[in-house]
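The complex appears here minus one protein chain, its other protein chains still in place.
After this line comes subunit A, so read on.
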């Protein structure tokens, strides 16, 4: 469904220096698959996600989604950012309705859909608050609802829980999996947390230090629906986490990829 074909990205700085960020990445993601991209900070994993989103153009290679080449953003690929990026002048309800209204959905329908999603992310009763009145975890819930509202078939999540405290983070991970189990959208999820990647994903893609290359792809063969408490006691889960952490360490120490 998503085909990333030999994608490279080189940034040009203001002084005309060329900074390679991504090097020859190829990856295929099947429909309904939950894939995490894991790598040290600065390895270009977010850039890869932005390229799939159509927000950033690749320097070489191409991304196709359902056979169509990506040339720009589309409501079929919904982003969720670490920075939340909510519209601060809109209420919770206004934010979640926004995409639907822009697409010409009738107000009553947009309202009903928004209320349903707000309930799904456990924010019923907070509809009329402004983003500045919300905690980080609540903001990210709104952002997830805002993106789900316009029914993208692919979710592009860029370290969505990276700015949250540990407790909020695990709650949102659980809720995300609950939501995902309902319709199993395709998810591309960028993170630097090994545990998070293993807990959520069908496959974990590891990357090397900048310029990022694919290091290894690990299939996570753990039963779904997953429960965090059960997994933490599961020997296989522990093995995946420890194995991938070792792999990441070898990338950090600068070993050739």
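Here is the rule we go by: a residue touches a chain if its C-beta (ideal position, glycine included) is under 8 Å from a C-beta of that chain, and two chains touch if they have at least 3 such contacts; residues count from 1.
FYI, contacts and distances are computed from a predicted model.
**Student:** One chain of this complex is missing from the view, so tell me which of "Ascorbate-specific PTS system EIIA component", "Cell shape-determining protein MreC", "ABC transporter permease" or "Fe-S cluster assembly ATPase SufC" is its UniProt name.
**Tutor:** Looking only at the record, the undisplayed chain corresponds to "ABC transporter permease".
**Student:** Check each of A:150, A:199 or A:240 against the chain that is not shown and name the one that touches it.
**Tutor:** Hidden-chain contact among the options goes to A:150.
**Student:** Among A:20, A:40, A:73 or A:136, choose the residue that contacts the chain missing from this document, as touch is defined above.
**Tutor:** Only one listed residue reaches the unshown chain, and that is A:73.
**Student:** When the complex is taken as a whole, what residues of subunit A touch the one chain not shown?
**Tutor:** 50, 53, 55, 72-75, 77-79, 81, 83, 85-90, 98-99, 102-103, 130-132, 143, 146-147, 150, 152
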